[in-house]
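Removed: one protein chain of the complex. Kept in place: all other protein chains.
Take a look at chain A:
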Amino acid sequence: MRYLYFILLAAALMSCSQAKQHIPAIRPYAFNDSGYQVITTVINEKANSVAMLYGNKAAMHLPSTGAIYKLVTYREQDNQSWYGSYINGELLSVETVDMTPVTNGQPPAYQFRPYNGATAASDAAARTAFIQSLQPAWYPCDPQ
């Protein structure tokens, strides 16, 4: 009888170990969107990066004052679950363009925050112009 219990216990342990799946290490979320909405996405294959442009409420309802944009750039990496796809990997930088000074006749304020050893963009004016040039992606049910 003791052997029977041993076999039953072994079978139960085996079934438990089979049912428990190994979950891959999910990358923690390094960027908090703080309620900003995604405006568009831009992929730079040469730099092996992908960036998402976020905007605050003012940025989503142009023309308006007080628009703030954040371009969040990630390194692209292989998608472990699907060969045939790249996915955003480690966070490289967050660039902020604040349009508030424009109302006083000054240029937009630009800020670069690097992550994971990324180097700062050399030309703030060029980066500001690039961020401003990005067109919104077409999202269903967004105000057209």
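Throughout what follows, a contact is a pair of C-beta atoms (placed from the backbone, for glycine too) under 8 Å apart; a residue touches a chain by one contact, two chains touch by 3 or more; residues count from 1.
The rule is short, and it goes like this: contacts and distances are computed from a predicted model.
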Name under which UniProt lists the unshown chain, selected from "NADH dehydrogenase", "GntR family transcriptional regulator", "Nitrite reductase small subunit NirD" or "Haem-binding domain-containing protein": "Haem-binding domain-containing protein"
Per the touch definition above, residue among A:Val38, A:Ala58 or A:Ala124 touching the missing chain: A:Val38
Contact footprint on chain A, counting only the chain that is left out: 21-27, 29, 33, 37-38, 40-46, 50, 52, 74, 76-89, 134-135, 137-142, 144
